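The complex appears here without one of its protein chains, the remainder shown in place.
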Amino acid sequence: MKKPGKMLSEVLKSLFKKPATLRYPYIKEKMPKNFRGLINFIQEKCIGCKICMRDCPANVINIIKIADKKFEAEFKNDQCLFCAQCVESCPRDTLEVTPEYELATLDRSSLKVRYHAKPDAETKTEPQVEIK
Amino acid sequence: MATSLFYILVFPGILFLGLFSLALEFFDRKFHARMQNRKGPPWFQPLADFIKLSAKEGIIPEEANATLFRLMPLLALTAATVSFFYIPLWSTRALYSFDGDLIVVIYLLTIPTLAFFLAGWVSASLYSMLGAVRALTQLFAYEVPLFMAVLSPAILAGSWSLSEIAAFFNDKPLFIIFNVPGFLISLIALLGKLEKVPFDIPEAETEIVGGSFTEYSGRYLAFFRMAVDIEMLVGASLVAALFLPIGLDLHPVAGFIVYILKVLFVVALLSVLRTIFARIRIDQMIRFCWIYLAPLSLIQILIAFIVKGLFLQ
Partner (left out) sequence: MAKVTIPIGPQHPALKEPACFTITLSGEQITEVDMRLGYNHRGVEKACEERTYLQDIYLLERVCGICSHAHSSAFVQAVEEIAALEVPKRGLYIRTIIGELERIHSHLLWLGVAGHEIGFDTLLMYSWRDREVVMELLARISGNRVNYAMNTFGGVRRDLTPDLCAEILAAVDILEERTKYYIGVVMEEVTLIQRLSGVGYLSHEDAVARGAVGPTGRASEIASDTRKDDPYAAYPYLDFHTVTDNHCDVYGRALVRVGELMQTYKILRQLVQELPDGPIVVKAPRKIPAGEALSRYEAPRGEDVYYVKANGTDKPERVKVRAPTLANLASVAKMMENNYLADVPIILAAIDPCFSCTDRMIETLNMDSRAGRLTDFRQLRQFSINWYKKRGLDFTALNKKLILKQDS
């Protein structure tokens, strides 16, 4: 049966429904638990095998040895394509995915993150992140 | 003199007209968005758009005829504004009225379309040119049914003056029901005049970019958009005055509210129509107008003559 205005009843019903859109910067969508967002590096677990460096498709990760059994990581997150292959490749759970997805910035260099080693291993549990 | 200036410049003149038409654009956009299950723009969006566009640089193409290019938005805006003064709004008397103002209003409402055509033609751009030709082609399709549809109330009232037509229907409100086909025809023709879906063929975004307005920017575009908004307001007011002449002898404040509701009703109908249809092709549009709309409007005129002969002699 051909007729004009097939969607009429549907659009009129929508008038009394909640809009499907969100006012984005004010209301944010919650990402699922294991969303592949920004990669986090847990410095004290790293054993310096550099498998993540080798597997990364975008040359994001750079693991630097600073002392015996002590490694720092430099992440060029502006290049990251969030495949989370590094998380999978890591034999020691050093890397983890976070649900952080709002990474847009006007300054590209601010996405370059270096995870510094702590002077003393016992003081803090959170890695210090210095944003350049 | 001072009151005349007040009428023309402030209320119900240019200032009221501008603000009300922007509010109407907001209503149209919000209603459209809500029907599409979207949130829609905030209430100040049309005004913000207007101010922002006015502040932007207006670029005139090197090849274009600069004088005409600048004049066209003003021409469209002026014509649409002037026609507003002859339409009875909340009483049976318009601001200015004379015998035959119905014809003048309709002709004044054609001028914006001609301005769109000329604007596209002098822009010296292929897309504008195609849009201009389409605008004019479309004009020939919807204009005749629109004329014939508004003729029917005039025949019933036996007058060419909008104010007198309004007064006639105010006395004999039952005669409105004989004009229902005319109301529908004029709604559809109005969609064509305002270049809204399904008749937004002259500015079909995915085909010819922006139609006549492709090369327009800055305050020239702002004025064009204002002209389209005012055209929508005037068109809705005209339809309301001719086909929904109710509540005209109320207290001015109550009458004013009734008038606003009538205009919102007409705009809401236009909004619904543009939400539920796809844009049709120019050949289909012309075929539709001449095969269905024109005969229907002839029938409407016939009804008007028969009713007049039976009940009003």
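For clarity, chains are labelled A and B in written order, and residue numbers in each chain start from 1.
The rule is short, and it goes like this: a contact is a pair of C-beta atoms (placed from the backbone, for glycine too) under 8 Å apart; a residue touches a chain by one contact, two chains touch by 3 or more.
Keep in mind the model is a prediction, meaning the values are calculated, not measured.
Engineer: List the shown chains that the missing chain touches in the full complex.
Structural biologist: Touched by the chain not displayed, across the whole complex: A, B.
Engineer: Any idea which of B:28, B:164, B:200 or B:231 touches the chain not displayed?
Structural biologist: Missing-chain contact among the listed residues: B:200.
Engineer: So one chain is hidden, and I want to know which residue out of B:5, B:51, B:66 or B:126 touches that hidden chain in the complete assembly.
Structural biologist: The missing chain is touched by B:126.
Engineer: Mind pulling the chain B residues that touch the left-out chain?
Structural biologist: 35-38, 126-127, 129-130, 197-198, 200-201, 204-209, 275-284
Engineer: Please identify, in ascending order, the residues of chain A that touch the omitted chain?
Structural biologist: Counting over the whole complex, chain A touches the hidden chain at residues 1-7, 10-11, 20, 31-32, 34-36, 54-57, 81-85, 88, 97.
Throughout what follows, only the chains that are shown with their structure count from here on.
Engineer: Going by the contact rule at the top, pick out the chain B residues touching chain A in the complex.
Structural biologist: So the residues of chain B touching chain A come out as 33-40, 272, 275-277.
Engineer: Considering the complex alone, what residue numbers of chain A touch chain B?
Structural biologist: Residues in contact with chain B: 4-8, 11-12, 14-15, 17, 19-21, 23.
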